[in-house]
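Then we have subunit A:
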Amino acid sequence: MTHTTDTVLVIILLSVLLSLGSSRLKALVETMALQGIMVSLVPILLDYGADGHVGGSLIFVQIMIVIKGVLIPGLLFTAARRMTIKREIEPIIGYHASLLAGLIMIMVSTLVTQRMHLTLPVGREMLLTTAITTLAAGLFLMMSRRKAITQVIGYLMLENGIYLVGTALTKQSHTLYVIEFGVLLDLLVGVMIMGIILNNINHAFDDVDTTYLGSLKD
Partner candidate 1 sequence: MESILAYAIAILAAPLFPGIILKVKAFVAGKKGPPLLIKYYTLAKLFRKGSVYSTSTSFLFRMGPAVSMAAAVMALLFCPLAGMIPVLSFQGDVIVVFYIMGLGRFFTILAALDTASPFEGMGSAREAFFSMLAEATVFMVLILFYRLNGSLSFSGYFSGDNPITLTGPNGSLLLLVIVSMFMILLTENSRVPVDDPMTHLELTMIHEVMILDHSGPDLALIELGAFCKLIFYSVFIAHLLVPAKALEGPLYDVVFVVAVGAIYVAIGITESIMARLKMNLVPKFILTSFALVSFAAILTTMGFI
Partner candidate 2 sequence: METFLLALGVLLAGGVFPLLTHRLFNFMKAVYIGATVCGCGIGLYAAGISLRSSEIVSISWPWLHIFMLSFSLDSLSAFFLIPIFSICPLAALYSFHYMNKGQQSGRTAINLFFFTVLIISMALVTTAGNIISFALAWEVMSVSSFFLVMYEYQREATRQAGYLYFIFAQAGAMFIFAAFAVAYSHTGSFSFAQFAGIPAQVKVLIFFLALIGFGSKAGIFPVHIWLPHAHPAAPSHISAVMSGVMIKMGIYGIIRIYSLLEVKDLIFGQSVLVFGMISGLLGIVYALGKRDIKKLLAYSSVENIGIILIGAGTGMIGVYSNNAIMAGFGFAGSLLHVLNHSIFKSLMFMGAGAILQKTKTRHIDQMGGLIKRMPLTGKSCVIGAVSISGLPPFNGFIGEFMIYFAAFEGLGVKGPTAILMMLAIISLALIGGLAVTCFTKVIGVAFLGEPRSDKAASASECGFAMTAPMVVMAAACVIIGIIPEPFINLVFLSLRDIHGFSAVPPDVIAGLARNLGLAARLILALLALSLILQRICYLGKEVAKGPTWGCGFTRPTARMQYTGTSYAMSVADFFRPFVKVNTVYSGIKKIFPRGTTYTTRVDDIAEITMNQGMVGPLLKVLGKLRWIQHGNIQLYFGYIILTIVVMLFFI
């Protein structure tokens, strides 16, 4: 099923590039939903390719899809809807430059993957490249955008990337669903809290621009 996996990975990469180039918040959230679903699919595809036992993980993947693909984007969507300004007007790094940076990130990730000298199962190089790109793009997004909501999206992307790294690198045998679930729950609650704060920021400043959030300094 490498084809499917690769397709999924390419979609993830595309979503990364899309999010780097998009200025509309709504579109960003939608992209994230797509990415969340795709990321959730990766382990099951890999697993299926390996030995075919799907069982418990299937339920888990469903939960994950719900959380990453529906709940979290939903939360963000609600948050975004309340905002008066629905565009990232003046990003710190422009969209074209961001896209270019995204391409560079993909290249660097490929390089890094090769330099790691890991004996990965077939097909996982691509996964690792995607993972690192996603991770880096997440961090990049957080640094280069002013809107608070974009930062949450960046954070989600970072999480996705890390999750992918985890899937790519480690054997599934370590997976304890309690743990996975715990991580997910943290993510969900985290985004919920971020959402609440976003709302409050929006309420307090009439915008979710982080330039307003710079009064605490030395």
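Assume contacts are C-beta pairs under 8 Å (C-beta built on N, C-alpha and C of every residue); 3 or more make two chains touch, one makes a residue touch a chain; residues count from 1.
The candidates were selected such that all candidates are chains of the complex that A comes from, given by their letters.
Note that this is a predicted model, so its numbers are computed, not measured.
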Touching chain, any copy counted, for subunit A within the complex - options 1 or 2: 2
Parts of subunit A lying in touch with candidate 2, wherever the complex brings them together: 92, 139, 142-146, 151, 210, 213-218
